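Only one structure is covered here, and it is reproduced in the block below.
One protein chain omitted, others in place.
As written, the chain order gives the labels A and B, with residue 1 at the start of each chain.
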Amino acid sequence: MKKIRMQIDEKEVVAEEGMTVLEAALQAGISIPTLCYHEKLEPFGGCRLCMVEVESGGRTRLVVSCVYLAEEGLVVRTRSEKIDKIRKVILELLLAHAPDSPKLQEYAAEYGADKNRFEKEASFCVHCGLCVRYCAEVKQKHAVGFIDRGIRKEICFIPEIAAKECPGCKECFELCPTSYLQAAYVLVESLASR
Amino acid sequence: MKLNTPQDLEKLRQDILSKRDPDRPCISICVGTGCLAFGAREVIEAIRAEIKTQGLDAEIDTKGTGCPGFCERGPVMVIYPQEICYLQVKPEDAPEIVSAIKAGKVVERLLYVDPATKEKATRESDIPFYQNQERRVICNNIRIDSKSIDDYLAIGGYSALAKVLSGMTPEAVLEEIKKSNLRGRGGAGFPAGRKWEGSRNAPGDTKYVLVNADEGDPGAFMDRALLEGNPHAVLEGLIIGGYTVGAREGYIYVRQEYPLAVENVNLAITRAEEYGLLGENILGSGFDFKVIVHRGAGAFVCGESTALMTALEGRVGEPRPKYIRSNVKGLWQKPSVLNNVETWANVPLIINRGADWFTQIGTKGSKGTKIFSLVGKIKNTGLVEVPMGMTLRDIIYKIGGGIPGGKKFKAVQTGGPSGGCIPESLLDLQVGFDELTDAGSMMGSGGMIVMDEDTCMVDVARYFIEFLTDESCGKCVPCREGLRQMHKILTRITEGKGREGDIETLEELSEVAVEASLCALGKSAPNPFLSTLRYFRDEYEAHIQDKRCPARSCQALTSYYIDPEKCQACLICMKKCASKAIDGGKNKIHVIDQEKCTQCGVCLDVCPSRFGAVVKISGEPVPPPIPEEQRTIVRKKKEK
Partner (left out) sequence: MQADRIEKIIDRHQGEASSLIQILLDIQGEDNWLSREALERVGERLGVSLARIQHIATFYKAFSLVPKGRHQINVCMGTACHVRGSPRVLSTVQDLTGIRPGETDLDMKFSLETVNCLGCCALGPVVEIDGKTHGNVSAANTADVLKGYE
C-alpha cells in the first residue's frame, strides 16, 4: 500500500493510499469531532462537523475530512476561528432538536455552543443517518429508511420488515446519538401490535 | 431512409428545399405551452378550417411552431414570406386573416402598436421588442414546425454535424469551442471547452454527455421554449459534444412538468434515428451515438449537476461532494459532461459560423448572447435574447417596455433562488457572468424577475428561503437546519415579530451555509437574503424596529382603508369582500371593519381607478371611521 506523507496541525502524519483525511487523523491520534461517521459505514458527509482546512497546490479551502482523500504533501488544520464558528453553529442547530444528547452536549462544552440559541424543534432526530446506513450496509435488511426531503425529512421504519428483523437485532440502537431511533421503533412496534 | 454520408444529407436538404416555394404564404402560429394556454390550438384549427372553406389548401400553408418569445401578446402569428406579425390572435380573426393574405393586404388591428408613437409595426423585425434583441439562438423557433425534422433541415439544420463528421477531428472541435469562450448557460457559467477537455482527457472508454433540461428556477422558461420549439438544435449540439468528448451515449434530463418538451424531444430523437443522424456509423463517420430521455420527478435540487446524475442512476437526487469533478467521475463514476439546453444549442452555431463570429459580441468575460425570461412587473413579459453586455436598463425598458400601471421600478432579481436582487442604482450594469456576480447576484439560468414599489424585499428573501426549505435534499446540517431557522426568523419579521439581533443571526447562519454546505444549493441559498440586506437594509430595519412594511405588502403589517374623501359608495368592494368586512350602502361612504378584514386586497383591486379610494397603510394607526352623519354623500343635482 502506497504511503502518503501529510501534515495535520503541524504534526507529520503518514497515511495509506485510499485513506480519508479523517482516517489518517484518527490513526495518528488526532481528534476531529464527528457525528455521522462510523468506521463500518461508507462516509456520509452530512453533519459537516469534521470540516477541516486543507492546503494543496497553493490553494486553501474547507473540506469535509471524512470524504476528502489523503494527498501527498497535504497541509491540514483541524481548528481555526472559522472552523470553530462553523462547528459551534452546527451544534447549536442540532441542539435545538436534541438538547439532551450526551455527545452533542460534550461537543457543545468544547465549542461554546448555546443549546438555547434556537427555539426547540419537535423532532429530536439529527439525521446522522447511522441507523439507516447500518441497516442497509452492514445488516442489509433495509428495515429503516429516510422519507421526504428538506426540513420535512424523517426516518421511517418499514413495519413488516421491522417486525421480522428488529426484535432479534437492535444493533443500531446504540449508534443513535439522541435515542430518537428507539422512540421511532417503539412507535412502529406499538402500531404493528394493534 | 438512412443518410449514409454528409453528401446524402446535403442532397436531402436540397431535395426538401426544391419542393418548397419560398413565395408561398405560410401562417406560423406559436403552439408553445404559453400560447396554447392562451388558446393557440383553437386559433390554428380556425385558420385551417377557414383555408379549407375558402378552397385555398393548395396555396397557403400553416405551421404550429415553437415559442418566439413575445409571450405577453400571445397567441403570436407570423405570416411568411413577408414576416407579417399579428398579436393576440383569436379564432374569430381567422376569416379576416385568410382573406387578407389572398388579397395581399394586412389586418391592421392585429398589428403591434407602439405605446408612445402609436405607430404600427407590420413585420416581426419592426417591433421594438424584437428589434432590440440579438436573436441568434431563439430566432428559428417561429420558422419551424417543432415536430418536423425536414423543417430543421430546410433552415440548414445538421450542417454543423456534417461539417464536424466530414473532416474535423475531435481536437479541432474542442479548440473551436474553447476559442469561443462559451460559458455554461445554466447557472455557474463554467467554460464549456474546459469542461469538455477535462472529460476528453480523463481515463476510461465509457463517457457521457448530458443535457440539463430540469430548469427548476421558478420564473425561467427559456429551456422549455428551446426544447419544445427547436429540439433538433439541442440534439445536434449534443451529438457534436459526444463526438468531441468520446461519448457514445447522451442523456436528456427533462423535468416532467414540461410534457410538451418531453414529447417533442422524444419525437425529434425518433426522426433523427430514422435519418441515421443518431445510431450507428452516423453519416458514415464510424461514430455511434444514441440519446435517452429521462424525466425528472419534481425536485429542484436535481438541477444541480451531481444530484442530476444521481437521479439518472435511479436514486434520490442527493448531491455528491465535488472534490473529484464530475467531468472526471460523474454518471456511474464515468467522465460526464453536463451542460444546459441553451449551451448545447449554441454549439452548432459556433461550428458553422466560427468562434470569431461568436466572440464578436459580449463583454470581456462573457461572449455571445443569453436568453432571459423577463417576467414579473413588466409590460412585455416573455423570452428575450440579448448580447452579453447589454445593460439591465435597456433590457427592462427598451425591450421590456418598463413597469406597468405607472409603478416605480424597485429591483430585478436574477439567478433564481441562488441569485440576488439588483436595485435601481445599478440599472446600468452590463449583463455578464462576472458583472452580475460582483453585484451580489448571478446570471443563473436566465430568469429575470422585475419587481416594483409594491414588492416587499424582506418577503422576497423569505419566499426564496421557504422555497429552498422544501427543495433542499435535507442531507447536510448547514442547509437543512440553517434554512429552517432562517425561514422562521424571516417569517417572524414579516409578521411584525422581528427582534434585535435577528439580522446578525441571519448573517451568521448565512455564513455557515455558504462555507459548510454540501452543494451549490446550500452554498447559494443565502444569496437572496444577503443581496436584499445589502441594498434594502432599511426595509429590514423598518420591519423589525417600526413594525412597518414600506412596500405595504406584508399582510400582518398592512391595513386597508377607504379614504372617505374619495369613496363614491359604488358598492362594488362591498359585494366582493369575502369577509363581509365593509359596511356601507348606496350614497353611504364605505368603511372597512379592521377586525373582520383579512387583508386579501380584493377591495383595492376592484375599486374603480377613477375613484382610487382604497389605500394601504403600514406602520401607522388606521384613521378611525368618520362619524355616521358625515357618511352620506349628497349628489349635486343636474342643472335643468
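In this section, a residue touches a chain if its C-beta (ideal position, glycine included) is under 8 Å from a C-beta of that chain, and two chains touch if they have at least 3 such contacts.
Since the structure is predicted, the reported quantities are computational estimates derived from the model, not experimental observations.
Participant: Omitted chain: which shown chains does it touch?
Facilitator: Per the touch rule above, the missing chain touches A, B.
Participant: For the chain left out of this view, which of B:63, B:143, B:207 or B:224 touches it?
Facilitator: In the full complex, the listed residue that touches the missing chain is B:224.
Participant: Of B:449, B:518 or B:549, which sits in contact with the chain we cannot see?
Facilitator: B:449
Participant: Based on the whole complex, identify which of B:33, B:148, B:181 or B:618 touches the chain you can't see.
Facilitator: Per the contact definition at the top, the residue touching the missing chain is B:33.
Participant: Using the touch rule from the top, list residues of chain B that touch the missing partner.
Facilitator: Interface with the chain not displayed, on the chain B side: 33-34, 36-38, 71-72, 74, 215-221, 224, 256-258, 294-300, 311-317, 373, 375-377, 381-382, 413, 416, 447, 449-451, 455, 463-464, 467, 471, 473, 576, 578, 600-602, 605-606.
Participant: Please identify, in ascending order, the residues of chain A that touch the omitted chain?
Facilitator: Residues 132, 135-136, 142-149, 156, 158, 161 of chain A touch the chain absent from view.
Basically, only the chains that are shown with their structure count from here on.
Participant: Could you tell me the distance, in whole angstrom, between the mean C-alpha positions of chain A and chain B?
Facilitator: For chain A versus chain B, the centre distance works out to 39 Å.
Participant: Under the stated contact criterion, what part of chain B meets chain A in this complex?
Facilitator: 299, 301, 316, 321, 323, 468-478, 480-485, 487-488, 508-509, 511-512, 515-518
Participant: What part of chain A is in contact with chain B in the complex they form?
Facilitator: Within the complex, chain A contacts chain B at residues 44-48, 51, 62-64, 67-69, 82, 85-86, 89-90, 93-94, 96-97, 118-119, 121, 126-127, 129, 146, 148-153.
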